[in-house]
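Omission of a single protein chain aside, the complex is shown with its protein chains in their original locations.
Right, subunit A next:
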């Protein structure tokens, strides 16, 4: 295994257009999950730094050029930013790979270019934010203005540092908001690089501030800040709950939450078996299982169950784990020690609860946070491994008989983020897609994301949608304007 270390250029807080030390002078270490060694020391933002960043955003919103320039001008700057990201894709991909243990080649070829495309999608929306002229039942002229909501706080997770960054930042920029973003403490590097490129592209000072730090300090300060008009969060359900409480206890800022999941993949007897196995396996192994829509509960109909199980295990055994900079490798290390230990403890729990360990279950090597893709069969729905979000490459494989049983089982969770359905039958597909209480249904596919496809949860997977024009509206206020009209030729 080769260990490449990209040069880390940006390690400080990005506030009001400058990279600055934290007020306390404190720093934290960001760790290479391949080696457990320190990559860089990063300025640690705390409450005082958040205050400064929010103030910069407030001034930029209340008096700066960003909300006051035309949508066309905002779009031009965002397009330029996207181009700069493409030009620097290799360097950013290295940062995400070393910081999060993600596959370097995949980041470079797919994730970073997709991030640039998300910015372009919303840049294109910046001059298409339309209110409506309304139809009152009396002699009034009424219309709605869609106004930027103001200063936005974004808190993003570590599993997709680049995608999450643009998913939050791009629509709020297009809407004309200013913002303070807190990246996850595990993965601050690419966010700071994006901030640097944003400045080069011409995003005015104070519009986009990036403050690395920890949830209980910097994150909490952002959520309870009286001058932040909106918080958008992606992360765990537990933290989502704290964020909602902080908003309630401060200025009642609206919150959007994209939280955990325990998404079902339901495979019917008539499914394309090889494809189903491929998708089911990727459902838990993609990105090391560190994805909130992981297909972590796989329900297979009894007619094909035995063959499915056999081939799935074969598939798992061919999976290549190792240094994410190696182009042959399919799975890198988990993001940090805490997650690594948590996943292993769930695996132990699964064994104790009486599930059958078909394959995997152990760490790989003796350095770094690598874990084998792990498949349990004979899983009961009330077992912890079928209820909790493990956020690692661990599948709970279950058998079902009828479609009614599949619906009940698929919905037997507090989460409702996504679901996969594998069938050739149109009626089955339609019934399943309506009956499962989840925000995204993938039929004969999985993990299909798109800028125009809204994404978010039912139930305790959160509320609000990312992507699509739905996401733009999270960052807009609706103002109704009403005035009497006289002698109008029509009503």
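The definition used in the following text is that contacts are C-beta pairs under 8 Å (C-beta built on N, C-alpha and C of every residue); 3 or more make two chains touch, one makes a residue touch a chain; residues count from 1.
Throughout what follows, contacts and distances are computed from a predicted model.
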Record-based protein name (UniProt) of the chain missing from this complex, from "BRF2 RNA polymerase III transcription initiation factor subunit", "Lipoyl synthase, mitochondrial", "aldehyde dehydrogenase (NAD(+))" or "Cysteine dioxygenase": "aldehyde dehydrogenase (NAD(+))"
Given A:38, A:72, A:200 or A:485, the one touching the chain that is not displayed: A:485
Selected residue (touches chain absent from view) among A:19, A:214, A:319 or A:458: A:458
Interface with the undisplayed chain - residues on subunit A: 117, 132, 134-140, 142, 144-145, 147, 150, 229, 237, 240-245, 247-249, 251-254, 257, 259, 414, 429, 433-434, 437-445, 448, 450-456, 458-460, 462-465, 468, 470, 477-486
